[in-house]
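Apart from one protein chain that is not included, each protein chain of the complex appears where it belongs.
== subunit A ==
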């Protein structure tokens, strides 16, 4: 019987697997010293099993996988992935229709690639500074605090998803809502960008408590 384990229990000598095809197609002469040492180490040490979320497909994107995982409910990855695909297709259709109807000089400004729109929208939604609750002398203060990259990405994705789930009409489908939100965020408009600005303003207002932070 296989017992599920939350944290990985591999021996520290196990190395991460390298999934991308390009790294194996480089001829020996082009590798630097470190890469040659790394290859020799891999020949000797055991390697961990690749997780099912990582794929060697040229079309896989770690950000999209992370976003799909966050959209997933009760482990239904099939549904989450199909919703993500439908969202990307919806963005592409809307942009292509706009592209074909636009006059010649405006055609270069319209971005049709859904991946570029997705990444740019996420980047636009990421806050620069966050707030954290610090209790001092019995009172809790909201203190402005720098955020790590992971935390910024997580907050951007979380805001997008909650915005779509809660503040829209009950009967609209998720791909439709999400594509609309992503296009608005790509153009720096929309409720998610507004939420980011509100957070920035709160942080600016609570500037006086910044010295409460000790890390």
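The working rule: a contact is a pair of C-beta atoms (placed from the backbone, for glycine too) under 8 Å apart; a residue touches a chain by one contact, two chains touch by 3 or more; residues count from 1.
Keep this in mind: contacts and distances are computed from a predicted model.
Missing chain, UniProt protein name: "Small ribosomal subunit protein mS29", from among "Small ribosomal subunit protein mS29", "F-box and leucine-rich repeat protein 3a", "GPI-anchor transamidase" or "SERTA domain-containing protein". When the omitted chain is restored, the residue from A:115, A:141, A:154 or A:212 that touches it is A:115. The chain not shown here is touched by just one of A:42, A:92 or A:151, and that residue is A:92.
Touch with the chain that is not drawn comes from one residue among A:13, A:57, A:133 or A:150, which is A:57.
Contacts to the hidden chain, counted on subunit A, fall at residues 21, 57-59, 84-86, 88-89, 92-93, 96-97, 99-100, 112-115.
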